[in-house]
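For this view, one protein chain was removed and the others were kept in their places.
Chain IDs A, B, C and D follow the sequence of writing; residue 1 opens each chain.
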Amino acid sequence: MNVFWKVFTSLIQREIRLAIRHGADSMMVVMFFVLVVVLFPLGVGPEPGILTRISAGVIWVAALLSAMLSMDRLFQTDFEDGSLDLLILTPQPLELLVLAKTIAHWLTTGLPLIIISPLLALLLNMETSGYGVLLAALALGTPTLSLIGTIGAALILGARRSGFLLSLLILPLFIPTLIFGVSAVDAALIDLPSKPQLLVLGGLLLASFALCPWASAAALRQAAE
Amino acid sequence: MNVFWKVFTSLIQREIRLAIRHGADSMMVVMFFVLVVVLFPLGVGPEPGILTRISAGVIWVAALLSAMLSMDRLFQTDFEDGSLDLLILTPQPLELLVLAKTIAHWLTTGLPLIIISPLLALLLNMETSGYGVLLAALALGTPTLSLIGTIGAALILGARRSGFLLSLLILPLFIPTLIFGVSAVDAALIDLPSKPQLLVLGGLLLASFALCPWASAAALRQAAE
Amino acid sequence: MAEFTGNNLTCIRGERVVFAKLTFAIGEGEVLYLRGPNGSGKSTLLRLMAGLLRPVGGQILWNGESTLENAKTYRDLLHYIGHQDAIKTVLTVEENLTFWAEMSGVDPAKRSVGEALENFSLSHLASLPARFLSAGQRKRLNLARICASPAPLWLLDEPANSLDKASVGVLRSAITAHQEKGGLVAVATHEELSPESNVLNISEFTNNMKAPKENVA
Amino acid sequence: MAEFTGNNLTCIRGERVVFAKLTFAIGEGEVLYLRGPNGSGKSTLLRLMAGLLRPVGGQILWNGESTLENAKTYRDLLHYIGHQDAIKTVLTVEENLTFWAEMSGVDPAKRSVGEALENFSLSHLASLPARFLSAGQRKRLNLARICASPAPLWLLDEPANSLDKASVGVLRSAITAHQEKGGLVAVATHEELSPESNVLNISEFTNNMKAPKENVA
Partner (left out) sequence: MFNYFANPTRFLRLTSKLQPIAMVVTLITMGAGLYYSLFQSPPDYQQSETVRMMYVHVPAAWMAMFCYVALAASSAVVLIWRHMVADIVAKSTAPIGACFTFLALATGSLWGKPMWGTWWVWDARLTSVLILFFLYLGYMVLYNAFDEPTRGARAAAILAIVGVINVPIIKFSVDWWNTLHQPASVVKMDGPAIHSSMLTPLLLMAVGYTAFYFWVLFIRSRAELSAYKVRALRIRQAEG
């Protein structure tokens, strides 16, 4: 168990280090998230009424897109430079390694996104009553996105038209998270309870936590053949 | 001249072939564009009034994001697999090759985007009076985005945090296109002439056409050192 | 004691039989040299040995037990070096090596990252980002991986590529030292690494080599 | 007639002097072998020769004219093969080769893609996506590039890596044929490719090699 834990953390560490040094993926995602949200007032015009009305939707769509955007390179570089072969050959179960990579991915993309979201909500003139629920919904929703995304990322390795495939594969799976995420915030904004939606988001998280690492690990083994 | 032309077309051909076979970049961009626009009604709620109001902005922001998204791999793969060295070493001027790559990039990302945009405008309930101008503005604007993007794509080769850098470098340069693009459509929607904005877009296109290949070629030569 | 064998292995890639009915055996302290022209299937066989590929026929045994069925314990026992070097260019030389040593799950006391770097004369580059390495230095970093944490079975795919004479010497003595400790090695190479005893010529098992000959005959 | 020379070349990478005051000359029909341990600067010198890097001091001349100043005509004259193989894995073998032949801008009549494939025994793989190639086949595809369109100067960085014996023979005879046509070759290699006449030992010009020696003396 101790060995597992050590390996687990050192993989997370490496991923984070890579993300910080290289930054192509992680920073890009956060930048992208911010940009989507900042560009909107630019494109739509800065009328506060409209912005307020669409704020929750814009933030969630931006989060979804950023998550999808960061997915396609999750295993790709490891696949191309031979690291994937070696990861498969380590004595640790591949599911565990996938989970570690997913956690690292969430830490470097999902978490910064959550942290920065209140600022963006402010920018979009969201009413303050929605902030808490927005944070909670994102905290429950973004790990789900990361987990679901790994399946897609693993499946497309070596495939032709991988980008296209990826969106086709994982987007439908993302949509429930989007819908419940937005409706949680919208409910809070009109002073309805948003607990049911948050519970559903929690359920989605648990289900994908139990399922996704296995599916991705199987896909990865396939890809290395 | 004949040789140049032959080389020019064969580079464009290769790029298109790569895009079709691999598809990671080009299809991803179009999918992405569609998704941004399709997800919006999902996130914002399908009230036609609001959608109509923000349609031009959403389409332009989506186009901008897609263009940026596709940029970071434009020279990256050639840089990593050594093709860039060989391209620099061909007797043809590098500026020409950059232009060919840009054209191929636009053909595989910008053009499909333009073709699909009326459909998306329909989806967003845009009034029909805006369609023509939207197409014209996109036709003038997306090549500018591709051209400006090449500079960023060339400058970040081998850099740390390249994704972050790319957005920082090219997004500000995209803003004029966005602003004039949106305002052209908005003008048409309220029955004002949109010719001035289109002229500016044309001017931006000409200016970037004259400048960008040179700057990118210089940046590429630096990157190969 | 330890023994690594393959029986009647058949491998298909992309609907083409790469080799068929291939049999090999490596005993304790032995080196098996895989030989054959380009594209004959040396790398494929090594990936098969590593468990990255599955044979369509035949089996691979470690001490008589199927490696596929005991994959988890078997993966503890091997080091694989492929054509790709699994080096992250933004990490330093030492970070790269330490990471793989940690991933091997070997007891930290038994790891020897510093020593491995020393061995392949990379110590002075330890804190350099791996991007700056020359081709040979990269290869050496990749090789250092097998010395940084112990494992009885080494699978090496053309380990001497782009190495200079001195480094080939280091590699050779690393292999000899491993043999003396009772290690097993399978190595695909086009060069002479040492007086070879145990050679497997893959082209004897490849279909496309055989078929035309039979046609002619 | 043709002559390729470098005078007093100094090269700095990452604020480190790789080599200093290096001088070389290659005459018509000559092969220059670059030798030196890993990381001594062979690849760097080849990139300098190709014009991909600029020296901080000294100059490189083709027939007495600076190659930097006449970059456009000079690039017509050379073929460069580096460590990276510039192969697109989704394109077929033939598409890869044809593309580079077209890019060379050489008169289509003078190109010989089919022949080059034949030479390096890749014809049977011509329509295969390059992803399926083995390491040696990839290298051969890369080498076929220099035969597919003519150019007087070849700059080869470890061309024999991962090649089998037969392919090394093909490479050797390709170089000899090129020499006989009056071609010039600079090749970095750790192996013996042919009875060597013209050898440049880079470690003689590297600072870090020299300095300690002087200190000791």
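The rule we apply is simple: a residue touches a chain if its C-beta (ideal position, glycine included) is under 8 Å from a C-beta of that chain, and two chains touch if they have at least 3 such contacts.
Being a predicted model, the structure only gives us computed values, none of them experimental.
Engineer: List the neighbours, among the chains on screen, of the chain that has been left out.
Structural biologist: Touch partners of the hidden chain, whole complex considered, are B, C, D.
Engineer: Out of C:R13, C:H83 or C:R131, which is the one that touches the chain we can't see?
Structural biologist: Missing-chain contact among the listed residues: C:R131.
Engineer: Please pick, from A:L42, A:A139 or A:A218, the residue that touches the omitted chain in the full complex.
Structural biologist: Counting the whole complex, the residue in contact with the absent chain is A:L42.
Engineer: Using the definition of touch stated at the top, determine which of B:G45, B:P93, B:P118 or B:G158 touches the missing chain.
Structural biologist: Going through B:G45, B:P93, B:P118 or B:G158 one by one, B:G158 is the residue touching the chain not shown.
Engineer: So which of D:R16, D:K72 or D:K181 would be touching the chain we can't see?
Structural biologist: Residue touching the absent chain, from the options given: D:R16.
Engineer: Decide which residue listed in B:G45, B:P93, B:P118 or B:P176 touches the omitted chain of the complex.
Structural biologist: Hidden-chain contact among the options goes to B:P176.
Engineer: Considering the entire assembly, which residues of subunit C contact the chain that has been omitted?
Structural biologist: Within subunit C, the residues that touch the unshown chain are 129, 131-132.
Engineer: Need a quick check: the contact residues on subunit B for the chain that isn't drawn.
Structural biologist: 151, 155-156, 158-162, 164-165, 168-169, 171-173, 175-176, 179, 207, 211, 215, 218-219, 222-223, 225
Engineer: Just the residue numbers, please: which parts of subunit D touch the chain that's not shown?
Structural biologist: 13-17, 207-208, 211-212, 215
By our rule, only the chains that are shown with their structure count from here on.
Engineer: Hop across touching chains from subunit A and tell me the fewest hops that reach subunit B.
Structural biologist: Contact-graph shortest path, subunit A to subunit B, evaluates to 1.
Engineer: Hey, which chain ends up farthest from subunit B, C-alpha centres compared?
Structural biologist: C
Engineer: Would you kindly tell me how far, in whole Å, the mean C-alpha position of subunit C lies from that of subunit A?
Structural biologist: Inter-chain centre distance comes to 37 Å.
Engineer: Once you find the CA centre of subunit A and the CA centre of subunit D, what distance in Å lies between them?
Structural biologist: So the centroids are 46 Å from each other.
Engineer: Which positions in subunit C are in touch with at least two other chains?
Structural biologist: Expected reply: 83, 90.
Engineer: Going through subunit A residue by residue, note those that touch at least 2 other chains and give them in order.
Structural biologist: Residue numbers touching two or more other chains: 21-22, 160.
Engineer: Once you draw an edge for every pair of touching chains, what topology comes out, line, ring, star, complete or other?
Structural biologist: ring
Engineer: Mind pulling up the subunit A residues that touch subunit C in the complex?
Structural biologist: 3, 6-7, 10-11, 14, 17-18, 21-22, 80-83, 85-93, 224-225
Engineer: Note which residues of subunit D are touching subunit B in the complex, please.
Structural biologist: Residues in contact with subunit B: 47, 50-54, 72-73, 75-76, 78, 80, 82-88, 90-91, 95, 99-100, 102-105.
Engineer: Which bits of subunit A are touching subunit B when the two form their complex?
Structural biologist: Of all residues in subunit A, those touching subunit B are 21-29, 31-32, 35-36, 39-40, 42-45, 50, 53-54, 56-58, 60-61, 64-65, 68-69, 72, 160-164, 166-168, 171, 175, 178-179, 182, 186.
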